[in-house]
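One chain of protein is taken out of this complex; the other chains stay put.
Now for chain A:
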Amino acid sequence: MQAFLDTFDIFLLEAIVNGILLGGVLALLALGLNLIFGVIDVTWICYAELVMIGMYGMYYMVQVFGLPYWVAAPFAILLVAALGAALHYIVIAPLLTAPPINQLLATGGVLFILQSFATVAFGIDFRNLGIRLPVLAIGEMHFSYSRLLAFAAALIGMLAIYFFMKRTYTGTAIRAVAQDRQIMSLMGVDTKRIYLITSALGGALAGLAACLLVLQYDVHPFVGLSFGPITFLICVLGGLGNFVGGFIAAFVFAQIISLGGLYSDLEWGYVLAFAFFIVMMFIRPAGLFARRS
């Protein structure tokens, strides 16, 4: 009992805060995927690979072309936004009326194309941006500014999307299309344009995630494998298409990983998180924050 009580120390607090910061990273990743699913009703399995392309974009602009980080970041966001729009135009649009499994397989195919493209174009080496941000030290607790930045960006991104959807004409149109795409097109809304804007917006969010992840992780063609599955699970846990649900689910998931890893083996943190996901799928199949029908 005493041994258990001894674990309530400063390191527990550090693990909790680190869990929150990891949640910020995951929430940022989930934001764009949720937006796209909520509106277009298509899951981009290749979402993490778009992030990977954005990370490469940042690497080349900063390391090879010598652009300052803050100058390169908007270009990377624009690059992935354009990629998102292109993905919709070339792959998703022709499959909008196809069965969901075909759409999933198509975006799965894009995943392999992007991985292989990156292998051929950029090589298999791990690339590093070489930027070392300072660390925030409070007593024995230390927190990385790169994670604090990601957390802040996730929070701001979430609020920006919320206000964009609620307060702008285009946002309202996007929400309307998300509710009923057939009726909206009958009422004269250009759904094709809305889909394209949404895809570009989803891509831009992937680009934003790329700009922040590249400060914390090496980029290589398979970096998406570390994040893709977990991002997808978070979106499902929060209720696919539900921004707030995905946002909160990211923090729940990250806390289970962080605290589970602290009290047991690191691997058990992931086991507990996935077990929690499975149990929740039984209890609330439509996600933690889905409205009961």
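Just so it is clear, contacts are C-beta pairs under 8 Å (C-beta built on N, C-alpha and C of every residue); 3 or more make two chains touch, one makes a residue touch a chain; residues count from 1.
Following the convention adopted for this analysis, contacts and distances are computed from a predicted model.
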Hidden chain of the complex, named as in its UniProt record, picked from "Protoheme IX farnesyltransferase", "ABC transporter ATP-binding protein", "Carbon-monoxide dehydrogenase medium subunit" or "NADH-quinone oxidoreductase subunit F": "ABC transporter ATP-binding protein"
Given A:F75, A:Y89 or A:F143, the one touching the chain that is not displayed: A:F143
Residue touching the undisplayed chain, where the options are A:G84, A:G261 or A:G287: A:G261
Residue numbers in chain A that touch the chain omitted from display: 9, 11, 14-15, 18, 22, 25, 119, 124-128, 130, 132, 135, 137, 140, 142-144, 146-147, 216-218, 220-223, 225-227, 230, 257-262, 265-267, 269-270
